[in-house]
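Remarks on the structure that follows.
All protein chains of the complex are present and in place, except for one that has been dropped.
Lettered A, B and C in written order, each chain numbered from 1.
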Amino acid sequence: MPTFRPRIESSVLIVIDEQPGVMKAIHESERVHRRSLFLARLATLLHVPILASEQVPDKLGHTDPTLWGLLSFPAIAKTTFGCCESADFIKAFRDCKRSEAILIGIESHICVSQTALGLLDLNVRVAVCPDAISARTMEMHKIGMERMRDAGVAPIHSEAVAYEWIGTSEHSRFREAVQLVKEFSAS
Amino acid sequence: MPTFRPRIESSVLIVIDEQPGVMKAIHESERVHRRSLFLARLATLLHVPILASEQVPDKLGHTDPTLWGLLSFPAIAKTTFGCCESADFIKAFRDCKRSEAILIGIESHICVSQTALGLLDLNVRVAVCPDAISARTMEMHKIGMERMRDAGVAPIHSEAVAYEWIGTSEHSRFREAVQLVKEFSAS
Amino acid sequence: MPTFRPRIESSVLIVIDEQPGVMKAIHESERVHRRSLFLARLATLLHVPILASEQVPDKLGHTDPTLWGLLSFPAIAKTTFGCCESADFIKAFRDCKRSEAILIGIESHICVSQTALGLLDLNVRVAVCPDAISARTMEMHKIGMERMRDAGVAPIHSEAVAYEWIGTSEHSRFREAVQLVKEFSAS
Partner (left out) sequence: MPTFRPRIESSVLIVIDEQPGVMKAIHESERVHRRSLFLARLATLLHVPILASEQVPDKLGHTDPTLWGLLSFPAIAKTTFGCCESADFIKAFRDCKRSEAILIGIESHICVSQTALGLLDLNVRVAVCPDAISARTMEMHKIGMERMRDAGVAPIHSEAVAYEWIGTSEHSRFREAVQLVKEFSAS
């Protein structure tokens, strides 16, 4: 089997539970939001579909408006922690007809991990961007990352996803992509 | 083979050697005890069976009373470092008729590692909660974790185990579980 | 399959994008350059072929002159981020008739990662020298390393590559190799 190298025509970007009411308790939430916005803006530029989940939005509110505006489909309300236990999510994902998922959002060890492993069980290739996910504590994030990596989830920096998607400096959107890299520079 | 996602109906929680007389020499023993109590309280709430081992209790004393009170079965005295070399333990585990073990306790590199690998050899799926295990030194803990992960033991934060077990915010015990998360908040 | 132990007669050293105009933005670029020069000098001594890629050299300039002078073949200009998407690179690599690639250069998470994974897909055995690669930030480097290791790329210190190539203190070039180790001592 070839190595996992995300492609524009195969990828879906999945934004997990980036609701301000939940994000406020998250370790380095500003960084997660900034890197998520970077990747969502790039996905929009390249026509990579973007799905988002929201944990009990009636109570916890909706996805951050700056991200919300970029979604390809309405955000999917869920009560389960893993997205794949939501029939609405599975339908939305299947409708995209894509075989690769790039995950960002919160929390690394709960909803992100459960979604990543759930997608693996559906034979989807899964990457997670460590710079665009987090948890309430650094320790929870770290253990979540270890569990996902051990299970077969690829850790790919959001900027590395960008350069896999673009592929070459001759891509028609290269200049705009580089502009986004600068605008949302990673620490 | 599907990824390892612990389920209420498949899991046994195994508390290894959390005897105060041994715990006092352990790095961050208070944290280990607090996180263990969290997971044991949750297991009790969800009717996940809890086993405990005790290393030579005649000499080293019994499991911490706050944990002891939550055990589903009498603590199993052992002289071997790995639980699976104890016929009593194997019988108790088999009587639970479960295929997944969640390990907490001490020490990461000795009794926890030997038990984890012993269970793998019995085709049990094994997770260890890094926040609820430790050793006399941080270095011993770290090397023990590396050995277990390399051998196929899943590192899952105790809080992540909790949210796998519960699965959804519509679970009848969700509120109580969240209350426990708050009461025993992880650092 | 035997473990991966680089051999003089099987290896190609690949220097990725070490152009001063790009290097100046890199975390610890001086260290990357010094360790690259060490390995390139040793490869020259041992007649290990050295290839180099250059990202859009018309705009970003050529490989550092101290490295440039050691190349076995003209540096290969590319516009793709991964070397294996360049037909010129593939031809140059195939002409070497080698089955093992040792990668150094920049950036860990972009061009180095894409090249490493591209070579794995060609059934080449791939090592990367963590002391001789870097990215704009330490975090990007670290995540790039994790992705490559998880995909099957061997992390081998440049000095360890040297001692694998030499093999024995009776090698006719041993004294010169040790001299290079001292001259470019790693921190």
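Things worth noting here:
The rule we apply is simple: a contact is a pair of C-beta atoms (placed from the backbone, for glycine too) under 8 Å apart; a residue touches a chain by one contact, two chains touch by 3 or more.
Because the structure is a prediction, the values reported are computed rather than measured.
Looking at the complete complex, one finds that the omitted chain is in touch with B, C. Note on the undisplayed chain: of the listed residues B:55, B:134 or B:169, the one touching it is B:55. In the full complex, the hidden chain is touched by subunit B at residues 55-56, 79-82, 85, 109-110, 113-114, 117-118, 120-121, 137, 139-140, 143-144, 146-147, 150-152. Within the complete assembly, residues 2-5, 130-131, 149, 154-157, 159-160, 163-164, 166-170, 186-187 of subunit C touch the chain that is not shown.
Just so it is clear, only the chains that are shown with their structure count from here on.
Note: centroid distance subunit A to subunit C, computed from Cα atoms, is 31 Å.
With centres set at the average Cα position, the gap from subunit B to subunit C is 45 Å.
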